[in-house]
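Note that one protein chain of the assembly has been removed; the remaining protein chains are unaltered in position.
Labels run A, B and C following the written order; every chain starts at residue 1.
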Amino acid sequence: MIEKIDKFDKIKILKGEKVGWHRYTYGNGEEIFFKNLIDKKFFASKCKNCGKLFIPTRIYCEDCFEEINEFVEIKELPYIYSYTLLFKDLEDNDLKEPEIAIFLKWENVEGGIIHRLKEIDLDEILIGKKVEPVFKEKREGNINDILYFKIKK
Amino acid sequence: MEFKGTPLKDRDIKEKKVFYVDWHVKAHYAWDCGIALSYFFEGLKNGKIYGRRCPKCKRVMVPPRMFCELCFHPTDKWILLKDTGRVNTFSVSYLNWDASRREKPQVPAVIEIDGASEGMGILHLIAHPEKIEWENLEEVLKYIKVGTKVKAVWKDEKEREGKITDIKYFIPIKEGK
Amino acid sequence: MKERVAIIGIGYTQLKPISPEVSFREMIYEAAVKAYNDAGIEPKDVDTFVAISEDYYEGTAIFDEYVPDQIGAVLKPVHTITQDAITALAACVMQIKTGIFKIAVLEGHSKASNIVYPSHIDAFALDPILVRPLGFNPIFLAGLEMQRFLIETGNTEYHTSLVVLKNKRNALKNPIAAYPGEISIDDVLSSNPVSLPLKELDISKKADGAFVIVLAKESIAKKLVDKPVYIEGIGWLQETPNIERRDFVNAIYLQGAANMAYREAGIKNPLEIDFAEIDDTFSYKELQHIEALGIARFGESGIMLEEGYFDFDGAIPINVSGGSLGCGNLHDANSLRGIVEAVLQLRNEAGERQIENAEIGLVASWRGIPTASGGVVILSNRE
Partner (left out) sequence: MQKVAVLGAGLTKFSRRAKETGKELAFYAAKMALEEAGLEIDDIDAVVCVSAPDAFDGVHMKGEYLSDGCGASKKPFMRSYVGGGSGVFGIINGWYHIASGHFNTCLVVAEEKMSSSMPHPQGIFNAIYDQFLERPLGVNLLWIFSLEMQRYMSVHKIPLETIALVAVKNKKNGLDHPCAQEGIPGNYTVEEIVNSEIMCWPVTRLMVSPVTDGAAAIVLASYDFAKKFGKDVIWIEGVGWCLDTSYWTNRDLYYPRYVEYAARMAYEMAGIKDPKKEIHVVEPYDPFAYKELHHLEGLLLAEKGEAPKLLEKGFWDRDTENGIPSSPSGGLLGVGNPIAAAGLMKVIEIYWQLKGKAGKRQVKREVKRGLAQAWGDLMQVGTVVILGK
């Protein structure tokens, strides 16, 4: 280009945003997981082709690409597969209080769920620890129906 | 062949028959206008419309750009254009950006700016010459057709911010009818 | 078609934290002019064009509308791939190998500085029902992965800090790098916590920049330039989009992509490569990717790094360009920086960063949070 901006005050920036918001209906898979979460139950989908169990429930097996229509309750509690102490909010500002994000898995069940951990003092070894959910009173079929998980004493 | 899918009614959602969750994404941006548009918007702030010329194909282009996309060659001159033009095409819109209905129509148009090369237009709005707001389709068609001459109506100088909206709208001018 | 595809032209701009003096069009145009000059051709000689972009990085819907003008592609076959640059490079290679197209161009850029809330955009990639409603800053996923990776492989935060030190130091010798620097292990270990064990200096900072690459089939490449760089093998893979199904320890996507690329390039042992430009969006990712590529055995990438195996003068120099930690994070265009570095090395034009008699280079990409997808391409200057 044979001409460039060489004075700072000649630079123009235009502020703006992509308009619109979003409303996501749950699919057939998610619906089963959260319908049962209202009753404080964790459900997994079971693939009749490979026999694997998956949390959260989905209507297809990601590995065999077969349709799934069998769903079973998983009674035992999940364990902490990994955890992290998170210091930032969505605007990349420091959180008032850092919080613990966790990835929970169930024994011999594929997948797992992301959630938050509370009532914890930090020097405990967390990996592998069993946790139990603390539910909201009024549940409506949302991942936040679980307020948080805490270590199963 | 059995085709799958579960159609829903508006009611199903309003009456919460199905689960759903909402989210408002904060997709905010501070876009760099760059060389050509910074100059163009500076011009608008001063009540002027500038085009940019390509030395190889001689096209005078608006909106301006620092390179000619056909010759793939740098453009070399700022050309002061008139703030009048000709309607290349127009429409009569009863819709806002989000598909909500408008009582009174708006007239978006591609306006070829006088002084730029043939066919060089920009998108803008055309208003009623006196009442500013159009009553209905019939009234628009009395004033506007492909080829109608139009003139820019500018915001007051102190209100101008260096944006495309510094031109409030265009209005049809006499000999165009 | 048996003929290889070669890179014959590269064009790129300075990488910078902000670039307010040029629009995305002007920035890309500059890179395109350089690429066509480097390849000794004009845009009208090009048969097909591929660009990479993501709507929410650009702030526009259907961004491919705004691609053709600045790369000289008006009224030509042009399409956008919304993925990393190596997957898009594969799109160019496959088009040329159909025999219909002789010369192709690939464009990728970043205007990350224009995004006001980058973490909101990353969060918008999370599953809207299962994860996003929790409201976490999506960087938590890197924290979770780094935690498990360090525990299971035995690599330590000392090793991940060493990656940052190496790459920022390498960037001192790369004139286009946005974040070069001489820092210590302690600087990294004591930097602000973000999502422990992930700290501020473990994370590559965003940068703006544009890249254009010209490719041609071998017979044409040899006529046009005297130092074509050949694509010996290319691979790309999607592990899974679901956070709960991904492997937190092994980069399965790179294992799969590498197998594809090694097989096509006839590489039996990864140690045959002379250097590599590997995704280092986060410090631990370079180690994870080194192990996935088979350059180091499971759990040994940290030790080999410590012994200088991957230093500029080591057995297999990794990220001599400075990587993302040294040059800046350009989203999906990161691997274009890697490809450009590999081309400069294989043309013996890397100046102070030149690796002696480099013949085979590898570039590996990752699309960043929250994906588990990436690609591998193997380049050489062997006739």
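Just so we're on the same page, contacts are C-beta pairs under 8 Å (C-beta built on N, C-alpha and C of every residue); 3 or more make two chains touch, one makes a residue touch a chain.
Note that the coordinates shown come from a computational prediction; the quantities given were computed from them, not determined experimentally.
**Student:** If the full complex is used, which shown chains touch the chain that is missing here?
**Tutor:** Listed by label, the shown chains it touches are A, B, C.
**Student:** Using the touch definition up top, pick the residue from B:I35, B:M66 or B:V92 that touches the left-out chain.
**Tutor:** B:V92
**Student:** Who touches the missing chain here, C:Q14, C:T82 or C:S113?
**Tutor:** Touches the omitted chain: C:T82.
**Student:** Check each of B:K26, B:H73, B:K149 or B:K163 against the chain that is not shown and name the one that touches it.
**Tutor:** Looking across B:K26, B:H73, B:K149 or B:K163, the contact with the absent chain belongs to B:K163.
**Student:** Based on the whole complex, identify which of C:E26, C:E107, C:D122 or C:E232 touches the chain you can't see.
**Tutor:** C:D122
**Student:** Across the whole complex, list the residues on subunit A that are touched by the chain not included here.
**Tutor:** Spelled out for subunit A, the touching residues are 14, 16, 18-31, 59-60, 62-65, 67.
**Student:** Please identify, in ascending order, the residues of subunit B that touch the omitted chain?
**Tutor:** 1, 3-10, 12-13, 18, 22-23, 25, 29, 31, 33, 37, 41, 61, 63, 65, 69-70, 88-100, 105-106, 108-110, 119-125, 137, 145-146, 163-165
**Student:** Touching the hidden chain in the full complex, which residues of subunit C are there? Just list them.
**Tutor:** 1, 54-56, 59-62, 64-69, 73-83, 87, 90-91, 93-100, 121-122, 124-125, 127-129, 235-242, 245, 252, 256, 260, 367, 370-371, 373
The working rule: only the chains that are shown with their structure count from here on.
**Student:** In terms of Cα-based centroids, which chain occupies the most central position?
**Tutor:** Minimum centroid-to-centroid distance belongs to C.
**Student:** Roughly how far is subunit A from subunit B, going centre to centre by Cα mean, in whole Å?
**Tutor:** 43
**Student:** Go ahead and note the Å separation of the Cα centroids belonging to subunit B and subunit C.
**Tutor:** Using C-alpha averages as centres, the distance is 38 Å.
**Student:** As a quick test, compute the distance in whole Å between the mean CA positions of subunit A and subunit C.
**Tutor:** Roughly 28 Å separates the two chain centres.
**Student:** Could you say which residues in subunit B touch two or more other chains, in rising order?
**Tutor:** Where subunit B meets two or more other chains at a single residue, that happens at 21, 23, 25-33, 35, 37, 66-67.
**Student:** In subunit C, what residues contact two or more other chains?
**Tutor:** In subunit C, 20-22, 26, 29, 56, 59, 116-117, 120, 128-129, 133 touch at least two other chains.
**Student:** Okay, in this complex, where on subunit B does subunit A touch?
**Tutor:** 6, 8, 13, 18-33, 35, 37-39, 41-42, 66-67, 74, 76, 97-98, 162-163
**Student:** Within the complex, which stretch of subunit C touches subunit B?
**Tutor:** Interface residues on subunit C, with respect to subunit B: 19-27, 29, 42-44, 56, 59, 68-70, 72, 74, 111, 113-117, 120-121, 124, 128-129, 132-133.
**Student:** For the complex, give me every residue of subunit C touching subunit A.
**Tutor:** Per the touch definition, subunit C meets subunit A at residues 20-22, 26, 29-30, 56, 59, 61, 116-120, 123, 128-131, 133-137, 139-140, 143-148, 151, 192-198, 240, 242-245, 248.
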